[in-house]
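One structure is given below, encoded as structure tokens.
Only one protein chain is missing from this complex, and each of the others stays in its spot.
On to subunit A.
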Amino acid sequence: MTRVFLGWGALMAAIMLVGLLFVGLDDADSLALFGGTVAVMAAIAVVLALAGWGRALHGGVRALPDLSPPTVLLGVAIVLAALGAELGLWLALIGGGLALLAIGGLVREGRAQRRALARARAGARAGREGNSGRLHPAEGYERPEFGSGGRREEAR
């Protein structure tokens, strides 16, 4: 996928160069917008390449949340805080307070997720069979291995 970002950035750079033939260096707005696009694509490609995130990740064990009320609270908090810019400081403060609560809830969720993941990995290491996806009603989820000829037979 890194190549897609790089290639598309190169395409935008080529169009920018054609634009330079027409506009020269006079139109600063256009040059900044084209240049910014090329820079963003290059930056994404570099990050993906360096972090090794450009390839699809298969298998592995993941713990997933089913619900995330703190995320909803964070969304409401951001909207209220933004509206506070127009309707008054009081609303921005309420939004800020709710955002703090939401962040606390997200931290708690993250810790629970890490614990569930650790348990799921331990379960996977212990060679737990019958991978139906459920490890514990309130813990974690082990992602099924698809199409690898392992525990899952291919559909016919």
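Everything that follows uses one rule, which is that a contact is a pair of C-beta atoms (placed from the backbone, for glycine too) under 8 Å apart; a residue touches a chain by one contact, two chains touch by 3 or more; residues count from 1.
The rule is simple: contacts and distances are computed from a predicted model.
One subunit of the complex is not drawn; among "Putative D,D-dipeptide transport ATP-binding protein DdpF", "Cytochrome c oxidase subunit 1", "Transketolase" or "Iron ABC transporter permease", its UniProt record names it "Cytochrome c oxidase subunit 1". On the side of subunit A, touch with the chain left out of the figure occurs at residues 1, 4-5, 7-8, 11-12, 15, 18-19, 22-23, 27, 29-30, 33-34, 36-37, 40-41, 44, 48, 53-54, 56-58, 62-69, 71-72, 74-76, 78-79, 82-83, 85-87, 106, 112-113, 116, 132-134, 136-141, 143-144, 146-148, 152-156.
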